[in-house]
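Up next is chain A:
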Amino acid sequence: MSTSTLMIIAMLLPLFGALVISRLNKAPNIREVITIITSASLLGIVIAIFNQLSQGNVERIVLAEPFNGIAIAFSIESLGMMFALVASSLWLVTSIYAIGYMRAHHEKHQTRFYALFAIAIAAVMAICFADNLFTLFLFYEVLTLSTYPLVTHSGDEKAKKSGRIYLGVLMGSSIGLFLLGVLLVWHFTGSLEFTDGGIVDGKIPAYWIAPVYALFILGIGKAAVMPMHKWLPAAMVAPTPVSALLHAVAVVKAGVFAILKVTLLIFGPDTIVESGANHWLIWLPMLTILLASLVAMTKDNLKERLAYSTISQLSYIVLGAMLANSMGLLGGTLHIAMHAFGKISLFFAAGAILVTLHKTKISELSGMGRKMPFTFTVFLIGTLSIIGLPPFGGMWSKWYLALGTIDFTGPDFTRWALLGTLMLSSLLNIAYLAVIPVKAFFGKIELGQEIKAKEAPLPCLVGMAIPAIICLILFFYPEPFYSLARAATLSL
Partner candidate 1 sequence: MIEYILGHINYWIIIVLMMIGLYTMMSRPNLIKKMVGLSVFQTGVILLYISMAKVTGGTAPIVAEGFTTYSNPLPQVLMLTAIVVGVATTALGFALIVRIKEAYGTIEEDELEMMDNEE
Partner candidate 2 sequence: MIEQQLSILLVVLPLLAAPIIAVINRSSIAWAMTLSVTVCCLIMSVWMLSGVVDGSVIHYELGGWAPPWGIEYRIDTLNGLVALIVCGIAAATALYAKRSVEQEIPKHQIPMFYCAFLLCFLGLLGICLTGDIFNLFVFLEVSSLSSYALIAMGRNRKALTASFHYLVLGTLGATFFLIGVGLAYGATGTLNMADLSVRLPQAVDTHLVNTAFALIVVGVALKAAIYPLHLWLPNAYSFAPSVVSIFLSATATKVAIYVLIRCLFHVYSVEYVTNTLLPQLLIVMGGVAVLYGSMRAIGQTGMRKMLAYSSVAQIGYMIMGIGFLTEAGLTASLIHLFNHALMKAALFMAAGLFIYRANTATFENIKGLGREMPWTFAAMVIAALSLIGVPGTVGFVSKWQLLQAALEENHWPMVVIILVGSLLAIIYVWKLIEVLYFQPREKMRVTGVASGSENIGRSPISMAVTLWILALSCIYFGINTELSMDTAKSAVEILFAADGGQR
């Protein structure tokens, strides 16, 4: 099959799956089999596309052209390929996990849940394959809208309130700032095509580059750069599989993916360095990394703490993009994959704890590690990978990011501040993440807490084990992500 056919299938397959799933309300078993089959075949197709890409078969599909020169078009390049691989493989894992979770937790409206989940994945695939900024923007909004019902899944007052914040921040920033940025790029350059080395060079007046770039950094609210981060903790009211896949992987990564694309293919790292835009804008992700870590320490709710950890980790990627040199961009790109596998392990473990112990507070977990050794081992692996310790995959991205900061061309003070931030943040990571499994394994079980704890249902355990093992494998063999990230940033 040709690349373009495969790409169309990759985008339509989840939609088709959603359609079938939504009809199977009465037969939960068949419904879940369908979910797994859909996600497995999606992974297969994405791998087939990967093969095509490595053979150099790149094609462009134009779906429609609403405006002269602005088309809804798709094609494939390394960065998008990497994101597609991460998202589709983790969808499969999440589907397995969700079966155990949703049943054990007696969630309502499971059919709606699975169907909307599939639609969100279709939107993510379209974002991966977007060939120009307009298409990216279009499906960015579709993703926001399709995940909104997932956030408000339970439909109670709290979910409604969170839904408001979710939509308010994401839609508000994207329409108020992102759209304005897209419009300005179009106004100045007359093009929205992704081009190696960017399209703005010499077309946008130098003093405009920093403000327009800032519009993108803040306007792409999904990247959760402070002060646009409020929606992510709010979204944690959603069921755990949603938090895991969408709010640690698909949605937030769509945000940083968009920022990377804009940096690499719209502005071009060289233009950003020349204009000096990143010299002061880089303080945004830097402060986000630190502040989010500090806020995370104050949160006792496990999922909220993970959310703030995600905010901090996402800013690593934004930071990598803003370093605008090859090492920094490589590290940032690689971190998309590495953080995804680490963070999803953490969320799965948190979900398993919720299902079996019905506990959401970290303070209540003391000593529980001895009751649920498997779950907390997974949690520990995820933690270590996120901190960036060997022998886990997370080390590589942090390593390249550190190399990137040394190459940073801005003022010396900023460079030292960057290095300091990376160091300090790793320490903070230990303080707020590593403390959880340590306490769980070695802490005292509080009085009145001697419950007969058991491990989570089998599908949950299987789902948890896979990303944890991958974290380990990625340290020794970081392919294909390394070569894809390398190829994406090679043009520098």
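We adopt the following convention: a contact is a pair of C-beta atoms (placed from the backbone, for glycine too) under 8 Å apart; a residue touches a chain by one contact, two chains touch by 3 or more; residues count from 1.
On how the list was made: all candidates are chains of the complex that A comes from, given by their letters.
The shown structure was predicted, so the numbers you read here are calculated from the model rather than taken from an experiment.
Of the numbered chains 1 or 2, all belong to the complex, but just one touches chain A: 2. On chain A, the positions that touch candidate 2 within their shared complex are 63-64, 66-67, 72, 134, 137-138, 141-142, 145, 152, 155, 160, 163-164, 167-168, 171-172, 175-176, 179-180, 183-184, 186-187.
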